[in-house]
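After the structure tokens below, expect a handful of questions from me.
For this depiction, one protein chain was excluded, whereas all remaining protein chains were kept in their positions.
Let's look at subunit A:
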Amino acid sequence: MIRFDYARPADVSEAVRAGSGEHAAFLAGGTNLVDVMKENVARPLQVVDINRLPLTDIEAREDGGLRLGALVTNAATAYDPRVQQRYPLLASAILAGASPQLRNAATNGGNLNQRTRCYYFYDVDTPCNKRNPGEGCGAIGGVNRIHAILGASDQCIATHPSDMCVALAALEAHVQVTGPDGDRAIAFSDYHRLPGDEPWRDNTLRSGELVTAIDLPAENFSTHYTYLKLRDRLSYAFALVSVAVALRLSEDGRIEVARIALGGVAHKPWRVPAAESLLQGEQPGERVFQAAAHAITEGAVGQGQNSFKIELARRAVVRALGQAAAGTPQSQTDKRIA
């Protein structure tokens, strides 16, 4: 592995100071950063270990929501009784990802900031605009089964690999950050970005900014939700396509609020407000589900090997909407799809 300086700040302001160097990287659980350092993909000169920062709590918020500390592990978040009871969509998405070992080490802040799993990004002997701006993209015209069908650019077709983030997008969480210019909150849909002509930028975090917490709003969709993840093997594999659905139904069974977020298909969790409003005021049913599935995948473009994802995503949306409307969320233990 590469050589680097190591710092272990004890408080947040010290961490921000240490992390604002041009070649500094924050280290949380290490399950992604250590991996990319081994591959020579990330080459920080300074590694700033943030594990001693007091960002390890899950707390109730005054508005009825919940604040998840950036350093709470993915496992501790998913098994927290408040998360399990009130935000089962989030618990389900986390438990659909990685493995128990990885979830014990992975943190909430790290999960948001994990890098793509594009094969070319990891292989320094191939061209990649995300790793080396201007070098070209090996995946376009290459092996691209896992790549994006929505929101890609002619410079990068990578996807964001997180499951947790797909649920956070549907729940409309906020990301709390602090940095050299002070604190700010970022709406989840503004946190990750599309590759455009700056594919090296995964998100809108500014240099030196540290994620301190993720805020979940009071509305938790604990009755009508599902996280449906489709992949090449049933566990311990990244999503080819995943769907988070959260619905609020009225007393007569109509859809009052619908949220649909897709994972595995774009550089960020994919939401289309127009697709969600097609469901508003409607009785749940195949016809409106199909309409929403087509609207959320509008403009989808296959790259060859991943073209199957377009139809897969549509079918997954229809199935997930059915699961959520019926109140029968996908089990992350028994993987049969009901």
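What we mean here is this: contacts are C-beta pairs under 8 Å (C-beta built on N, C-alpha and C of every residue); 3 or more make two chains touch, one makes a residue touch a chain; residues count from 1.
We take it that contacts and distances are computed from a predicted model.
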item: Among "Xanthine dehydrogenase YagT iron-sulfur-binding subunit", "Heterodisulfide reductase subunit C", "Fe-S cluster assembly protein SufD" or "Branched-chain amino acid ABC transporter permease", the UniProt name of the subunit that does not appear here; value: "Xanthine dehydrogenase YagT iron-sulfur-binding subunit"
item: Residue among A:49, A:123, A:219 or A:311 that touches the chain left out of view; value: A:49
item: Among A:92, A:144 or A:332, the residue in touch with the chain that has been omitted; value: A:332
item: Hidden partner chain, residues of subunit A it touches; value: 1-8, 21, 23, 27, 29-31, 34-35, 37-38, 43, 45-47, 49, 51, 75, 79, 98-102, 104-105, 234-236, 332-334
